[in-house]
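Complex shown without one protein chain; remaining protein chains in place.
The chains carry the letters A and B, assigned in the order they are written, with residues numbered from 1 in each.
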Amino acid sequence: MDKWEDNRAWFLVLPVFVVVAFSAIIPLMTVVNYSVQDIFGPGQRVFVGTEWFADALSDRRLHEALWRQFLFSGLVLVIEIPLGVLIALAMPKRGLGVPFSLVLLALPLLIPWNVIGTIWIIFTRPDIGLLGVTINGLGIPFDHTASPLDAWITVVAMEVWHWTPLVALLAYAGLRAIPEAYFQAARIDGASAWATFRYVLLPKLRGVLTIAILLRFMDSFLIYAEPFVLTGGGPGNATTFLSIHLVKMAVGQFDLGPAAAFSLIYFLIVLLFSWLFYQALQNVGQGERR
Amino acid sequence: MARIALEQVAHAYAEHPRSDAEWALKDLDQVWEDGGAYALLGPSGCGKTTLLNVISGLIAPRRGRILFDGRDVTGLRTEQRNIAQVFQFPVVYDTMTVFDNLAFPLRNRRIDETRVRSRVAEVAEMLDLAEVLGRRARRLTADAKQKISLGRGLVREDVAAILFDEPLTVIDPGLKWQLRRKLKEVHKRRRLTLIYVTHDQNEALTFADRVAVMNEGRVLQVGTPQALFERPAHRFVGYFIGSPGMNFVPCVVEGDAALVAGARLPLAEEALAAARVATGRIELGVRPEHLRLAVEPAKGAAEVTVRAVEDLGTYRIVTIALGEHVLKAKLAADRPVPAGAAYLSVPPAAARLYAGGRLIG
Partner (left out) sequence: MTRVLRLGGLGLYYGLLLLPIYWMLNMSLRSNADIMGAFSLYPTDPNLANYVKIFTDEVWYSGYINSIIYVSLNTVISLTVALPAAYAFSRYRFLGDKHMFFWLLTNRMAPPAVFLLPFFQLYSTLGLIDTHIAVALAHTLFNVPLAVWILEGFMSGVPREIDEMAYIDGYSFPRFFATVFVPLVRTGIGVTAFFCFMFSWVELLLARTLTTTDAKPIAATMTRTVSAMGLDWGLLAAAGVLTIVPGALVIWFVRNYIAKGFALGRV
């Protein structure tokens, strides 16, 4: 089942290309431009070449933020992807449960990200928040403003609460799109639940899971508002992820040049790892999808 | 091998069917003999796929029983029923090779590996898949994939019947006949009960020994293609089989002939006898192939007007008006077609009478 070879397909892709490139290319070029200059004020620029890049790459705090970021994204992926798939498998396929489940899953996704952080601040406070009071009531001393571990737990919990529904919704849609005949054939062939999962579900979900994994990796790697509102990056630097570091740095001394350079490095890191993920996922089925 | 019997089977998809129309299958009593090759033929929505799924167990019927060789299997799930099903579009396990696809039903049933290998080899040889056993199933063409689907049914030694749900739908037209031929070969070799659902009468008539024509949830007639053609038991069967279908005109039987729009068409003795005891509206049914057109009047011929002629290569379809009734005749290409006024005669042996839609004589 090979694809048809036809360059006229470009016409179908042209609108997308135009629409996206319109907003992508010029700003990108501008940022690249900034990244190699030192800007003192309007009209006062000095070309500094790769100076900002070198600075950024040797910044020890950047390395620390980067490691924290990898840990965070790794945790997020390991928890959210399997959890989302399990939820999708458990969700009802027919009846009233369907719209109920869909709306319920949509709720966390629809709240603006700064509001999420805000709600969780109160939610986890040991004096006036439901979660904080409950946990401390159970005798566990929990304070995300004081303990780095508690802060991490809270941030990860908040992120999982917020974004697992995305994985679940994607996986659910993917499951619903599998024609009934595949399941019927598997039954006729005497396949066990595990065999059906492994030979029918997983292969058919591969496309959807690829998107889910890439999306969650990218978005969690770039995450800013929720953890910043919740912990401000603290206690200390405990939850200062990469974008929080970037903003701290850029806002601290508002300097477009270094900020632009950092942004590009940031972008390239996300690009590299996304690409690696993508290649790995393409090869998992050992058959090229494209 | 299995003799499949359906007793009083009825099914509706809705929870509480309110009207007759909501029943997909109505009061079916049917027997499919062991080793027969049957086609289930009918228009979209007539219930043939529902019937197939009831037999295979993918649907549990609202009423009635299904028996395999006298054993009640109505309560049994699909995997317990010794049937295999080939679906409308090819279902293969993408991540497996052709070999693993064919081996899958056996491995799931924990057959030991040597036996698996020999069965797979046997079936692969039968289906001309031996050369591609090592390839990934997803890479093959649609017709090869359908063969794999069929193969998964054939590898099982316990399989009693194979059910096909319009399996040639997505097959390239040039390859359809190859697959059909292969199916007949398989049937000859294995003598399994085969039930083949289709809406294409050519497929049905060339594949099956016996064809069951369905409409609106009922099986109207089961018979050889010949029987269906010559003696359709129901108006719908007459209309559905044949291209174009049978002509029907209302008539009144008087004396030794049928009166249609003022013309007298002689009938055979058998038909006349049936007409005498029949009640209700009577219709005369004649296949376009049997109508004869002449320029000169003849005894027992009716005066008609030729309205249109379609030339289809080896034959022609002629649209005729008999009074206010429109009929179609199918004439060989080498016969002359009168223009304008003509005389239509119906050989009595080819005339069928229908009362209330059913064949009476």
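Just so it is clear, contacts are C-beta pairs under 8 Å (C-beta built on N, C-alpha and C of every residue); 3 or more make two chains touch, one makes a residue touch a chain.
Predicted, not measured: the structure shown is a model, and the values here were computed from it.
Novice: From the touch rule at the top of the page, work out which displayed chains the omitted chain touches.
Specialist: Across all of the complex, the chain we cannot see touches A, B.
Novice: Any idea which of A:Val48, A:Ala181 or A:Leu201 touches the chain not displayed?
Specialist: A:Ala181
Novice: Going by the contact rule already stated, which one of A:Thr30, A:Ser192 or A:Asn283 would touch the omitted chain in the full complex?
Specialist: A:Thr30
Novice: Tell me which residue among A:Val46, A:Leu104 or A:Ala280 touches the hidden chain in the full complex.
Specialist: The missing chain is touched by A:Leu104.
Novice: Quickly run down the residues of subunit A that touch the omitted chain.
Specialist: 1-10, 12-13, 15-17, 19-20, 22-24, 26-28, 30-31, 34, 86-87, 89-91, 93-94, 98-99, 101-115, 118-120, 122-123, 127-131, 133, 161, 165-166, 169-170, 172-174, 176-181, 193, 204, 207-208, 210-211, 214-215, 218-219, 222, 224-225, 242-243, 246-247, 250, 256, 259-260, 262-263, 266-267, 270-271, 274-275, 278, 289-290
Novice: Can you name the residues of subunit B that touch the chain not displayed here?
Specialist: These residues of subunit B touch the chain that is not shown: 44, 49, 88-90, 142, 165, 169-170, 172-173.
Criterion: only the chains that are shown with their structure count from here on.
Novice: Taking each chain's centre as the mean of its CA atoms, how far is subunit A from subunit B in angstrom?
Specialist: Going by mean C-alpha positions, subunit A sits 55 Å from subunit B.
Novice: Touching residues of subunit B toward subunit A in the complex: what are they?
Specialist: Subunit B reaches subunit A through residues 56, 58, 77-79, 83-85, 87-89, 91, 93-96, 104-105, 108-109, 136, 138-139, 149, 152-153.
Novice: Which residues of subunit A touch subunit B in the complex?
Specialist: On the subunit A side, the touching residues are 1, 179, 181-182, 184-185, 187-192, 195, 199-200, 203-204, 285-287.
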